[in-house]
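A single protein chain has been removed from this complex, and every other one stays in its place.
For chain A:
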């Protein structure tokens, strides 16, 4: 999604009403219960501060707070955290670990094929349904390398073992990663 992205491509950036902000916060908590359970959502989206929405090509909106992008969504889809945010709170999302061979492709934006998650080097840490946002890790590395959307459930990945397992939405060193602030 952010393969080629720079702050020049942002069409508008507006502060949002608190009702909208509450709506986003609620959706984020629904997708990632960890945030609410531990209460960190108040550190990420404090109630008192006003965030902004940046509109980007392909109907992508990015929710920013104090210029720092936190979550993004396409159309009315799920809100994904930026990788920088995910690195701070790694337990917020389901983790899937792909094997070493997949790393360089993922870092160029490729989707993750099912065999890459079912092979010996890979681990499926938690089960996930289809169309669920997941964090993609790499065999032998501690930090997440991508945020993805499952195309099939983890059970199906094992059974079918062919085709795209997870869509690569946001990866390390992509356009969104390189722009730490949206000012």
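Just so it is clear, a residue touches a chain if its C-beta (ideal position, glycine included) is under 8 Å from a C-beta of that chain, and two chains touch if they have at least 3 such contacts; residues count from 1.
We take it that contacts and distances are computed from a predicted model.
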item: Chain excluded from display, named as in UniProt, from "Aldehyde dehydrogenase", "SUI1 domain-containing protein", "A-type voltage-gated potassium channel KCND3" or "Dynein light chain Tctex-type 1"; value: "SUI1 domain-containing protein"
item: Option from A:66, A:155 or A:173 whose C-beta touches the chain left out; value: A:173
item: Residue touching the undisplayed chain, where the options are A:22, A:125, A:141 or A:162; value: A:141
item: Options A:22, A:88 or A:125, residue touching the unrepresented chain; value: A:88
item: Residue in contact with the excluded chain [from A:103, A:122 or A:169]; value: A:103
item: Where the missing chain touches chain A, by residue; value: 37-40, 43, 87-91, 103-104, 107-108, 138, 140-143, 145, 172-173, 177-178
